[in-house]
Each structure stands twice: as structure tokens, then as C-alpha cells.
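This is the structure, below, for whatever I ask next.
With one protein chain held back, the other chains of the complex are shown just where they sit.
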Amino acid sequence: MNAPNKSGWKPEMQVSEDGLHNGPSTTTGNRALMLEEPLIFEIGHAETTGVDLPEIDKTHTNRLAGFEREEPIGLVGLTEPETVRHYTRLSRQNYGIDLGFFPLGSCTMKHNPRLNEKVARLPGFADIHPMAPQQSVQGALQVIHELGDWLCKLTGMPGVAMSPKAGAHGELCGILAIRAAHTARGDARKVVLVPESAHGTNPATAAFAGYAVEDIPATPEGRVDLDAIKARLAPDVAAVMITNPNTCGLFEKDFREIADAVHAVGAYVYCDGANFNAIVGRVRPGDLGVDAMHINLHKTFSTPHGGGGPGSGPVVFSDALKDFAPLPIVRKLPDDEGYELVEEEQRKHRGQSFGRMTAFHGQMGMFTRALTYMLSHGADGLKQVAEDAVLNANYILRSLEDILHAPFADAGPCMHEALFGDKDFGGGLSTLDLAKGLIDEGYHPMTVYFPLVVHGAMLVEPTETESKASIDQFITAFRSVTERALAGDETLKQAPYYAPRRRLDETAAARKPKLAWSEPED
Amino acid sequence: MPRYFTDEHEWIDVEGESATVGITDYAQEQLGDIVFVELPDTGSQVEKGGEAAVVESVKAASDVYAPITGEVMETNGALEDEPALVNTSPEEEGWFFRMTIGDASELEGLMDDKAYKAFVDNL
Partner (left out) sequence: MRYLPLTDTDRSDMLAKIGANSIDDLFVDVPAVAQLDGPIRDLPMHASEMAVERHMKSRAGKNLAAGDAPFFLGAGAYRHHVPASVDTVIQRGEFLTAYTPYQPEIAQGTLQMLFEFQSQVARLYGCAVANASLYDGSTACWEAVAMAGRVTKRHRAVLSGALHPHYSEVVKTMAQFTGDTIADAMPAIQTEPDNAGLISRIDDDTACVVVQYPDILGRIPDLTELADAAHAKGALLVVVNTEPVALGAIKSPGEMGADIVVGEGQSIGVGLQFGGPYLGLFAVRDPKHVRQMPGRLCGETADAEGKRGFVLTLSTREQHIRREKATSNICTNSGLCALAFSVHMTLLGEKGLRELAAENHRLACKTADRLEQIPGVSLLNSAFFNEFTVRLGGKPAREAVRALADKGVLGGVSLDRLYPGVEALNDALLVAVTETTTDEDIEALATNLEEVLS
């Protein structure tokens, strides 16, 4: 096992007896590199600006129909140096992948290659208009088509919709296509089956599409209960939504059998592709009988998470569903005539499309990044991605199962994430306390309290972009915090101590919501 | 003034032709700090076992079901500004709504305080 840290630091160097950095207080509230930063409204002014524009010419006649803005908007400005400093200071209060290990389960926080960023900023991609004449954007249409082709080949599925803006939007796209397919054959089905371990977006999506949602129970070994599904399947079932690998980090080994049973009653299989990173380049969902699956480009294909988006959620389709995909789509013209954006007027090509999900063609800025990533890895590299991601997760599982409750560890290997529970924690300590303790150790915590089927769940997804040394150091830290939790170490209840903020009062925030800045009253 | 309880942890006080409904001390403890209560519209019809209100903590939203069928006559406006009343005084100041008693026989299936205490002890 690696030493926790190679800087020469030893535990006895702790600053004070209580283990806390209790130096003298400072006048500013700053602590050296950790700088407090006010809101822009507290430092900016209405008359300050960081851009140089012509002064308003009041003599110029306007054609605003008498709707000129008279009241102040209430915005404030900062000059460029003040702006850069404000946001630089804010950025230092954030944890990101660039800073450290970010094992957030189900979110696939892998390294974001910088070539992706460079390519996305080429003016030929970044500075083109979505409604530009098609002859002037052939390269962009080609990229969309190329990326779609990669997704089809990686999944073994024949159709793709590129426009969905994020994973949940892709899910919606898949379920709407399923509903359109049923409707097209005059088959009004009412129910979508969703495993109880599913992401919350699954039931929310199915309900939005007008379906009643029914839970499918899990087996004691953390997989979908095949018998329960078979028993429930009937002609009123429109679809089954299954995440594979599932949210317990396990491969659904009965998936093909489930898919066959679903198809036998005329229903479709929706696969939530959130965890595709575990199998990319190694397993094709099309071979498992999937009819529709969204792919989070921001997870598997390394586009940045950006503090909560933008994502991108293309959907691949089976033959049965591909003609119901939303418009617009990009078509390759025969005889090397280039590419065509199929919009409304050409509906004749796609008479069964269920409609349009967004104003334009999808997240082009994410397409360029994802394609760059795919080309970098190639078919061989992507296979290695899945294998290293799974290897890292199993290594963590087996390095912690002796000390942490690992409910499905006996069921065999996990896929890309390892799941633990909070059994045997002492002193009323919970998963939350352990997570906050990890923050003090310099880690972003894993996903906590999800999936709901495990008490105090902790879902650890290392991804393939961590070195063995990094993972070993994490294991050392995780074990030490776990030991404190098992021993009922009270100090964990107040953790984190060393983050930019201590625990925040979420109850007060929700009881009296303050959602916008206002002038102080005094 | 008889008080009855449901197995979904609502209480109902019967006062002549009308009744007052809230959630029990056990329920508020399970939910943690209440941050918001969504109350039914005055004049709306509620059905026994049907959703009548929603009570929210930071991380959870739970439905509150009507113990009996009837019409909502009045709701507890104090909860709008001070949802914490459900935590501090669940069975008095933190009441949710008053309703008419559509069918008094529906009360018969509910628990009295002794039965409810036994029910909770067994959970």
C-alpha cells in the first residue's frame, strides 16, 4: 500500500491537539489561499463595464414602437480584471476532476481531454449558425453523421437520434418513440415496468409520456427479478426500462432472456445507457435485444460535466423503432454528394417521426468533443477503457469489502462501480458523515444514498483515468474514514472541517427560500 | 372529543359534524425537519385513502392521505409561514385541515390512541 502522502507529512504534524487548524482569526476572513468572495452585486456598479462599446447616441431615432426600457434593469458590471479575479476566486471553492479523484457513482467522472476543447473551438465548428445554408456547413453535418455512425457501430444498433440535449432528454426521446410505434399500429398500451433500483429519471420520463409506472423488484443478489418480470408481462405493457449495467454496478446477466420475453408480448426494451462506460467497445447492447438506449456523451465519451451540464443524450434505435426517431436527422447523400439535414419539409423520408424535441440539431459542441475522443481511443482504446474502468472498480471492491458492508460482493464481479452500505457504523454515524469525512481527506465523495435498495448506499465509480497509485491512496483514505465511522468517531458528525464551508443549513434554505439577490434592507 | 389514527400516520379529531386532520408525532419524527406543506384547496372533495396534502422535508416529499371522505372546510394558514409547526406541535398547532364528515361509518375502521401506539411500537 502506498504511503498516504509523499510530501514528508506525518500524522504527528497535526497543527493542534484537537486536530483542527485553530490559528489566530484573520481580519478579512480569508485564510491565505482560501479567499472569501462577495457577490457581484456587492462589488459591481451600474456604471461599470468590462466592454468598450460606443456611447448611446440619444439623437438617433429608434424603431422600438414606444417600448423603450425606462426603468433600470438592476444589473451591475465589473471591469475585466475584476471579473477575472471574481470568477477565479469562485473557481477555487470548487472540486473538479482536474483537482483530484472524483468517484461519483453513476456519473463517470473521467478525465476530460483538452484536445476535445481545442477542437470544439475551431471557428468552423464554434462559429456556425444552425440555420446556415446547408452548402456552407457540410463539414458540420459530416461530423454529426460520423458520430452517429460510431454510436451505431459501438452499440450494434441501426438507427440514431442525435438531437436530445441530455440523458433525461434522450430517455424521453426513447420512450416517445416507443409510444409512437405502439400508436402507429393502433395499440394503446398503458404500463411501463421500471426496476426499483432505477434512476429517478426513468419513472419521471415514463409518467411524462402518459404511462403508469410499475416497479419490478430486485433479487437478493441485486439484479432484476426475471421471474417477476415474466409474471407481469402482458399485452398492456408498453416497455420495460432497464439500466445495464445496473445501478448496483452489476451486469444484468438475464438481459437477453428478459428482452426476448418483452418482445414476445409485443413490448419494447428501453436500456438506460448511463453506465455504458463499463462495456463500451466490448459489448454491443444491440446483441442483447435492446430497442432504444440513450448515451450520455458527457459520461462515456468524456465531454465535460461543467458543474451540471450541458450534457448530450443521443439515442440509438433498433430496426423496429428507428423510423419513429425525432427530426431533424442528417442523411448521407448517394454518390458523394455530401450530407443533408432532413427537416420538416422532407417529412416524406421519415413519415413516422414523432416530431421535434429541440429548436435545432442537438449539442454540436458536445458532438465535436465526443468524436475527437472516439477517434483518439479507436475501437481498441475504447475496449481498454471499459476493461480498465471495470478493473479499477473491482480492485476497490475487493480492497474494501473486509471493512465495509458490500451487499452484492458475493454475487461475483462488479462492473464499473462498487456498491457499499453503512451497516455497523457506530455512534449514530451515517453515510453522510463518512462522505463529509472524505472531503476533509481531499476527495470528492462517492454517490450517496443511491441506489435506494441498499441502506446508506455508497456507490464508488473510479473510471479508467485514475492511476493505481491514485486509487491506492484513495483506498487508504477511505479505509481510515470507514474505521472512524465504525468506531463511532463523533468528530465525523461535524465534518468537513477544512472545506471552504462547513455543513450548510439546507432546512433553512428550503423553509425561507432566498433565490435571488436583493438590496440589504437596513 | 375522540381522536382516531390511520396506519399512514394521520390523526383525525372528530368535533360534532366536522373533523381536524394532521400527521402524528411519530410521522414528523420519521420525516425530519419539515420545510413545506402543500394543503388542499378549501372546498375540495377528498376521499378516504386519497391524497389530500403533501409534506416535504429537504430530501423527501410524502403524501398525506385523507382518513375519511368529506369536503375541506379550512386549512391551517400558519403552516405557510411556519412549516416547522409540524415538527414542534404535530398534534395541535401543526394541524393540516378541517373537513366535513361525509360518512361517519368510515371512522370505525380507524385506530384509537391505544391501538395506534401498539401499531407504532411494532414498526
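Going by the order they are written in, the chains are A and B; count residues from 1 in each one.
Basically, a residue touches a chain if its C-beta (ideal position, glycine included) is under 8 Å from a C-beta of that chain, and two chains touch if they have at least 3 such contacts.
From a predicted model like this one, the values you see are computed outputs, not experimental measurements.
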Of the candidates A:Ser197, A:Ser318, A:Asn394 or A:Thr482, the residue in contact with the absent chain is A:Asn394
Quick one: say which of A:Met157, A:Ala239 or A:Leu288 touches the chain that got left out.
-> A:Leu288
For the chain left off this view, which of A:Gly23, A:Gly74 or A:Gly488 is in contact with it?
-> A:Gly74
Chain B residues touching the omitted chain (full complex) = 36, 38, 56-61
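As a convention for this text, only the chains that are shown with their structure count from here on.
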Whole-Å distance, chain A centre to chain B centre, using C-alpha means?
-> 39
Inside the complex, what are the residues of chain B that reach chain A?
-> 33, 35-36, 56-58, 83-84
What does chain A use to touch chain B in their complex?
-> 506-507, 510-511
